[in-house]
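A short write-up of the structure that comes next.
As you look at this complex, bear in mind that one protein chain is not there, while each of the others sits in place.
The chains carry the letters A, B, C, D, E, F and G, assigned in the order they are written, with residues numbered from 1 in each.
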Amino acid sequence: TTLEKQFQDFRHHLDESVGLRDRIRAVAMEIESATRLMHSSLLLGHQSRPVPEVLEKAKAQIGVLKELFHRLAEILLECPGQYYRFHGDWRSETQTVVSLLAFMHWLETGNLLIHTEAEEKLGLNNSEFGLDIEDYLVGICFMSNELPRYVVNQVTAGDYDCPRKVLKFLTDLHAAFRMLNLRNDFLRKKFDGMKYDLRRVEEVYYDVKIRGLAANVGFWPSYW
Amino acid sequence: TTLEKQFQDFRHHLDESVGLRDRIRAVAMEIESATRLMHSSLLLGHQSRPVPEVLEKAKAQIGVLKELFHRLAEILLECPGQYYRFHGDWRSETQTVVSLLAFMHWLETGNLLIHTEAEEKLGLNNSEFGLDIEDYLVGICFMSNELPRYVVNQVTAGDYDCPRKVLKFLTDLHAAFRMLNLRNDFLRKKFDGMKYDLRRVEEVYYDVKIRGLAANVGFWPSYW
Amino acid sequence: TTLEKQFQDFRHHLDESVGLRDRIRAVAMEIESATRLMHSSLLLGHQSRPVPEVLEKAKAQIGVLKELFHRLAEILLECPGQYYRFHGDWRSETQTVVSLLAFMHWLETGNLLIHTEAEEKLGLNNSEFGLDIEDYLVGICFMSNELPRYVVNQVTAGDYDCPRKVLKFLTDLHAAFRMLNLRNDFLRKKFDGMKYDLRRVEEVYYDVKIRGLAANVGFWPSYW
Amino acid sequence: TTLEKQFQDFRHHLDESVGLRDRIRAVAMEIESATRLMHSSLLLGHQSRPVPEVLEKAKAQIGVLKELFHRLAEILLECPGQYYRFHGDWRSETQTVVSLLAFMHWLETGNLLIHTEAEEKLGLNNSEFGLDIEDYLVGICFMSNELPRYVVNQVTAGDYDCPRKVLKFLTDLHAAFRMLNLRNDFLRKKFDGMKYDLRRVEEVYYDVKIRGLAANVGFWPSYW
Amino acid sequence: TTLEKQFQDFRHHLDESVGLRDRIRAVAMEIESATRLMHSSLLLGHQSRPVPEVLEKAKAQIGVLKELFHRLAEILLECPGQYYRFHGDWRSETQTVVSLLAFMHWLETGNLLIHTEAEEKLGLNNSEFGLDIEDYLVGICFMSNELPRYVVNQVTAGDYDCPRKVLKFLTDLHAAFRMLNLRNDFLRKKFDGMKYDLRRVEEVYYDVKIRGLAANVGFWPSYW
Amino acid sequence: TTLEKQFQDFRHHLDESVGLRDRIRAVAMEIESATRLMHSSLLLGHQSRPVPEVLEKAKAQIGVLKELFHRLAEILLECPGQYYRFHGDWRSETQTVVSLLAFMHWLETGNLLIHTEAEEKLGLNNSEFGLDIEDYLVGICFMSNELPRYVVNQVTAGDYDCPRKVLKFLTDLHAAFRMLNLRNDFLRKKFDGMKYDLRRVEEVYYDVKIRGLAANVGFWPSYW
Amino acid sequence: PRMMTAAASGESSVMKDAFSRYADYLNQLNDKRERVVKASRDITINSKKVIFQVHRMSKYNREEVLDKAEKDLAAVTEQYVARLVKELGGTDFWKLRRAYSPGVQEYVEAATLCKFCKTGTLLNLDEINSGLSPLSDPSVDPLQINVLDYLLGLADLTGELMRLAIGRISDGELEFAEKICRFVREIYRELKLLAPSMDDNHDMKTKMDTMLQSVVKIENACFSGCLTWSDKVFSSGSQRRKNYRWLLIHLLSSL
Partner (left out) sequence: PRMMTAAASGESSVMKDAFSRYADYLNQLNDKRERVVKASRDITINSKKVIFQVHRMSKYNREEVLDKAEKDLAAVTEQYVARLVKELGGTDFWKLRRAYSPGVQEYVEAATLCKFCKTGTLLNLDEINSGLSPLSDPSVDPLQINVLDYLLGLADLTGELMRLAIGRISDGELEFAEKICRFVREIYRELKLLAPSMDDNHDMKTKMDTMLQSVVKIENACFSGCLTWSDKVFSSGSQRRKNYRWLLIHLLSSL
């Protein structure tokens, strides 16, 4: 009957979707695993190991991530127009990836990792499968959340110039975000949290400043 | 600066998304409004007004819906590949539309409204903008939920053959659904509820049968 | 360090547990799939197809289930003493299996499927891996839940002696359950539900009796 | 009848289980009572009473606990292979015991209480009845939750070296935990909370460091 | 200190209360056990054994209940004025007791068991420990819930005069209950259900009447 | 019928209300937008630009706000007496407005902006549409929340007299607030937070004072 | 910080004066709110009593029972609603709505229930409100129950009508039950169209669900009532079944 015929078609359709989703989730879990290793390396940054050493280990995972995102892109190629249908399945993992890449980039250059740079690092620059802008922005907010802790630990370790640099970076970033008209969604909530990061870094800067600890540093790498 | 430039681009991007979403939501709310009127007319069916009268009023809204879905489709044409990005914004309204159309179709023909027929009724048959299969299926489950109440009221009004016909329809529908491998999601939950509808209709059929009321009546149109 | 050593051991331990659980879950899902097929066949019973035909299809799955429970038992053999650690992972599937086997057994013989018979049917009779008694009892409650619907549909199909037989069976079963001291747990809740099944079957028996429909049946298979 | 016979057996079986469970719960409640007294003594630690005094009172309960776990073990001996059947009945009490023992051990030695040491303290080292590893880990997380408050109160009482030591301990502990692949369960949730403890202790250490209070003091026992 | 002294007193007081409550719960569980036996006997009423035989067995438990309520009363004597502090601990058991006594009384006399009669049966008439009126009323509602089932089974067993008697009784009872102004509490909810009992008994009464079955009365005691 | 007539009237009324609410929300969003600009300007205050410059930009928005509140008032005129029906729709925006106006007023004059002054600034002094006192008070709490951050940043920028002035202001304000008897509502919660603001400002005041930094006053307008 | 508390400078006293005005305002508002809450509780309790009184109705005592219910309702109006009106004093109808809304809703429920039982029609909001006007001091605005509270009360009414309908079927008044069924369906349909436009429609959503359940309960009761009746009609003999059946359909559709 037509009815049976129709439901047979649906069955195929639904089974295919499930298969697709399972494959996507498998890649997403590998991404999660790679970011955990990366995060572990970067945590050493909070214990004030030298930046180059910290970065080296973490960078080793970028290649892995590139490969994984390539696989994701290939899976999605099979079902054109359905990027956003399955988006939720790799979304939060991607946001974490962005936050880590951006933190590493900032450690290296003192600058914000631009969206196109993030895509490039993940090998997404000339593919159909791009990095969703809101995911990028959420990732940047996550990075911002890490900065107060980083600053506190750096000062504890004796780097009294760090608060100034972070404060400058975060102030600019916050001002840039303020230009956006955000809806009442997850991104907005994350951005609203950024002001607490800013406030905390201001407090730390205040602490070193009032104790005269921030003053006499003179050399700052050229890229700052 | 690059940073400012980037955030200016983002601002445009986000404002456009917001604009798109607002327009989609506006259409979705008009759809909701039309279905409310439709539903209100169909509620008269429970008061056993003659089927043609009940349908006539409700059908008046189909043209409106067609027009609204046409507008939705046009909006989505502006951003190819993003159907599923905004899907949540018209999803539940569409499911209600399907349930009402399917109920009307069943009243008229005694048959299940097929997916392609639903698309046709909404003028979606040869457009890029289709009716998502899971939305269609959820809509059919919603229709099933209405049937026990309908049967009860028909019997009260003296139509003792109605339970038999509904039971046959619902048994077939339930069997067809059972062919699908459903994940533990909303659709699955809705389908799980269908067995209560089936059970209730069985009970009503039993009630009329045991009293000898479900006799072979002859005045039912030939397409049953 | 001891600390690192200890956590390395833990890691192995936890990874092994996860692996075990994944394998168990995979088998449990196959069991679920087999019971769905079985259930589909038995549903035809509600449409009053002849009992032997209905049973034949369903029985085909018993071999499958036997094989699957054998696999479960083998997995559990790897970790002696941990049956109840993972019990939750196959529990509800097993309860469904029991309910279907018991229903089939009742259709065939008119008797309750005894716990040892259930184990035998699943090939668990002389293994370490047994059928938990509470799971068996919950499964029997599930079977009881199906009986009112079965009776209603049988009467609709003209089998007016069915209510009497089911009522006798269910009254005895209910009385047997009443001997148990149940705690306030899931089993107790399921058993409490059994009285509604009993009440419903009493009602149906009343309906056929008062209309003089239950009277003149004379032949009943010998095993009843 | 077989049916009655079977249910009589079940009745025995269930009554025995209930009896067992009642005895287990009774012991578990005594454990809870002992840990309450222990906790109450340790709370004095926040008032900066001298460590030995605080420990002495708390230690008095260890003997009691040992005896109680011995009784638990004996009950479980009666039903081999059913440790995990009743595990839920003493689980959370055991986790609290671990957290308190680990806190005391840390106060005394500055080291983490190892799993085997915990078993030994509870007299479980060479019995069949062991300490479940996940319970041990949850208990350790609970202990971690106590540390921020302890550090704050110690600094208030003038012990400015405490933050450094706690930070070192917690950093190592956190790193060790990160090696584990945790599922999305209770333990994972508890571990996720540990990073807030770590962050808080970092902040306290920062507060004393920036004020130059965290100087190299010398009166700390040699095992630190 | 006075503070410690006061809390020590509280601890004594509360520990005593806990002891009291444990003893009360133990008696309440015995009451529950006795009512289960009573209920089992009365269930035979649904299988239409002769009333006197059914009652005899059930009555044997009344003495037991009297003794148990006497024990309850004695325990409560130890803490005068605190009846309602512990009320919740025997409340639902007492409601069941009332429902069974009232059912038996109705079987015997055809009348409602009045509150004072219920107290008398339980030996509470001249003690401090009385039967709470709301508990009594809830118990009466519970009894009402049993009547539809009783009537259905009586008719099945051939007692065609039963519906008339029960209908009269329930109609009066319902009218009497409507004299009360109830709050939105448990009693109100239970009373709300009584209308469905009345409705169902009325249906059975009509079933019997329209079939001319209600005629063959005669063997019912004179007090009806 | 009158029934239909009445509901038609209601529909008109409610649809009008919905329209009204939409217009109110539109104005409220413009208010929100204006306050965001104002806030952005005042944030420069945290970066220690000269007060007059900071104020000038922010003041430019006051006219805009006045105009917007005038529009709100006019909309509300269409439904006299229903101010508090729609109050929730501009409530939180108004609270933000008050907090900004009060902050600016304090920057300029060192005094608290009184309720009547706030109304005047918004052009509400002789209209039916006033400023709800609780909204005013919440706004003042919001302003208080900003002060610790302001003080910290001012000190960082070298204005060592700022803490003294803010502390005096906030101490007086806190004392004034304590004259109120508040319910357990939003205002109470906000006021509860004020004590932490006071505490933080006091800390900064001490920080500055003990370092002998508070001396170099002088460039502050005479009205302080 | 001695310096700041000793201060009683001009500015600080301006602030104090202002805050003592705010304090007065808040104290008065809260006192008024509390009085309104209490008046609302009294209205609720006594309206509930009126509803119980209505449910005491049977086929044989209807007039008598309803007369008493109306008298009780009038007493609620004159005693308790009047006190609410007095406490409000012609102001803050919307500001204090949450404080009195439960009482007013219950009052609407009681008043519309009485009216429906008496006349089978819906008591309009205007009718209720014009009954309240005489309660207030002529110098102040009379309390006007607002549309929202009226509709919320009406939503609750359907639950009471459900209880009533099932009682009526037991009493053999099948036609009355059918009438209730039609009435409740109509209210449900109208509210279904209105509900999304209501101010804060969260409460209303829950009430709509309950209302649909009530409608279904009434329909099921009518269904089983009809089946019982049909048994009655047909039991005389299957020969005449067909004729009776058409008669029955005719009878039912004319209800």
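Things to note:
Simple rule for what comes next: contacts are C-beta pairs under 8 Å (C-beta built on N, C-alpha and C of every residue); 3 or more make two chains touch, one makes a residue touch a chain.
Here the structure is a predicted model, which means the values were calculated and not measured.
Of the candidate positions E:His46, E:His115 or E:Arg149, contact with the unshown chain belongs to E:His115.
Residue-wise, the contact with the chain that is not shown comes from D:His39, picked out of D:His39, D:Lys57, D:Arg71 or D:Arg91. For chain D, the list of residues touching the undisplayed chain reads 32, 36-37, 39-40, 43-44, 46-48, 149, 152-153, 155-158, 160, 204, 207-208, 211-213.
On the side of chain G, touch with the chain left out of the figure occurs at residues 1, 5-6, 30, 34, 37-38, 41, 45, 58-60, 171-172.
By the touch definition given at the top, chain E reaches the unshown chain through residues 2-4, 6-7, 10-11, 13-15, 17-18, 81-85, 87, 110-112, 114-115, 133-134, 137, 167-168, 171-173, 175-177, 179-183, 202, 205.
FYI, only the chains that are shown with their structure count from here on.
Per-chain Cα centroids separate chain A from chain D by 36 Å.
Per-chain Cα centroids separate chain D from chain F by 49 Å.
Looking at chain B, residues 211 sit in touch with two or more other chains. Chain contacts: chain G has residues 193, 224, 231 touching two or more partner chains. Remark: the chains found to touch one another pair up as A-B, A-D, A-F, B-C, B-G, C-D, C-E, E-G, F-G.
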